[in-house]
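Here the complex is missing a single protein chain, while all its other protein chains stay put.
Here the chain labels run A and B in written order, and each chain numbers its own residues starting at 1.
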Amino acid sequence: MIDSTGCISPHGTLFWTSLQLAVRHPIRLGVTVACLVVVLTPFLVGQAILEGVRAEAFESVDSGPDLFVTGYEYGRNASMPEKLVRHAVAHPSVAAARGRIVGRSYLGETLATVVGLEASPGRPVPAKGEAWLGHSVAGLLNLKVGDELAFADQAEIRLIVTRILPIDAGFATSRLIITSLTDAQTLYRTPGRISDLQVWAKSDLNSAQGLLAIAAHLRGSQVPIRVQTRKMVEDYVDRGFTIKGGSFLALYLVAFAVVIPSLLVTTGFGLSVRRQEIGLLKALGFSVLDVMEMTFIETSIVSALAAGLAFLVAWVWLRLLGGALVASLFVAGLEQGGPVVVPATFGPLPLLTGLGFSFLLLTTGAAFTAYRAAIARPMEALR
Amino acid sequence: MPTDEASAAGHIGSDRLLSGFGTARALAVSIFLVSLSTTVLLVWEGRGPTSRVTREIQNTLGGLGLGATVVPVWSHRGFDPRLDPVCESEDYPIPEAPCFAPDHGGTVFDLPSLRELEGLPHLVPRARGKTARGVPQESGRP
Partner (left out) sequence: MSRCTSVRLLAVTKVFQPGTSGESAALSNLTVSFESGGLHLVWGPSGSGKTTLLTIVGALDAPTSGDVTIDGLSLGGLSEPELCRLRRHRIGFLFQRPFFFPGMPVWDNVSIGLVSDGFPARRRREIAAGWLERLGLIDKLDRPPELLSGGEFHRVSLARALVADPDVILADEPTAQLDAENSTNVIAILQERAAAGCVVIVTSHDPTVRRSARRLAQLDHGRLIFSGEVSG
């Protein structure tokens, strides 16, 4: 035997040798990584948008009232008399109540959501005759601060744009026209009526019993109403995105099933060349564990590279390219135009999931061939 | 082992050592750079999913918008189910069939029907453990 002075851990030398063996077939390596990136990138984009939408949804829930009240007619929501606000405030458990109008209106070809807000201390809203515009609708209507907003079928309504919401104010606000409650009532010809009532309970009385009491008090007004609590809303938002996300994931597994055969080929499943390489390693004294360790290192390297590249591509695609061509699959209404920041949140879990998928796929292809060749006699593998 | 010949070879330079490792090192460096970039971006993204101005506007609105829809086209259900629990397209033209509403059925994300959730109010954790936001002064009607 030769002098082994200066030897280091075999795991270190096996690591570098694994890298060398991986780069000996650059085309195969490139194709494998490219396949994985192509499959993983839309998955990461979709997951990021899902998390972004979910985050903004919970922001909306958190900002909402303890009780959300709407009128109820023919099994659908209906408007309510504004006096219900005073009725709500009269209950001792109610900290505050506010009426609101949320409706739709077309301005030319542009559909916008109109929100009429009642003024309250510490919460600035547009004054009568003023309007705040979402960034997208301002762009579509080519309006800026100081311009006049007119509604075709309501000549008596003239609103001055006093604020344009920034582009990062949330995608749900991008097509809003926010006015005073009075202006919204005039716009929809519903004086003295609101579309929903927001009720906040006093903190020490914010319990099931307290909310029940408030709801019973509101129903005592004889106005047919629907009452939703914040917890109800949280529950169905959480459940909803989970369900649809599962459908998305199921579709994605189908995509993986399509790409699996190509990956198995590129990773050497059944490749006689790979088998011979392993046979040669065995002939030169590599053990089964050495071969499997090198296979594991190679698949880990390629998985990490592919998952990382897919993440970077997804990030650039969403953050820098605005999710072009893909965001409208996940968020409806984007195709109608107007500048909107696509909601997206990149977290570690989808990346780790993508990494796990890649590793599983690559290992399935590579480990099977490697193990079969490694446990065989070297000459059997070399033939 | 002719170690004396090896040391006498002379022209075994350290630069030559890299010839076989050039591409392997390039791969290792690539992986490192990709991992570093990914980590930096993940940390940057971790600063919070929503911006300050988003919270401010939602506070002003009292919470609006829950679904993956920019604007309600056929119904408010896809935009914010609180506003309208029912998408009328769910029952037309084919009841219980997939919804044709572009703001509801036109995305892979959706929220369930509220019909099965209507009922008594549940215990409400105020703002999920944080100080309540958007609550007007507790002095009665604002």
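The rule is short, and it goes like this: contacts are C-beta pairs under 8 Å (C-beta built on N, C-alpha and C of every residue); 3 or more make two chains touch, one makes a residue touch a chain.
Note that the structure is predicted; figures quoted are calculated from it, not measured.
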By the document's definition of touch, the residue of A:Ala283, A:Ala324 or A:Leu352 touching the omitted chain is A:Ala283
Out of A:Ser4, A:Asn142 or A:Gln222, which residue would touch the omitted chain in the full complex? A:Ser4
Subunit A residues touching the omitted chain (full complex): 1-2, 4, 6-10, 12-14, 16-17, 20-21, 23-25, 276-277, 279-290, 375, 377-380, 382
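Throughout what follows, only the chains that are shown with their structure count from here on.
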Between subunit A and subunit B, centroid-to-centroid distance (C-alpha), Å: 4
Residues of subunit A that touch subunit B when the two form their complex: 2-3, 16, 19-20, 22-23, 26, 46, 49-53, 55-68, 70, 75-77, 85-86, 89, 95-98, 100, 102, 104, 111-113, 115, 117-125, 136, 165-166, 168-176, 178, 195-196, 198, 200, 202-203, 206-208, 211-212, 215, 226-237, 239-241, 243-245, 247-248, 251, 301, 304-305, 308-309, 311-312, 315, 329-334, 336, 340, 345-348, 351
Which residues of subunit B touch subunit A in the complex? 1, 20-21, 23-24, 26-28, 30-31, 34-35, 37-38, 41-42, 45-46, 49-51, 53-55, 57-73, 76, 78-86, 102-104, 106-112, 114, 117-118, 120-128, 130, 132-138, 140-142
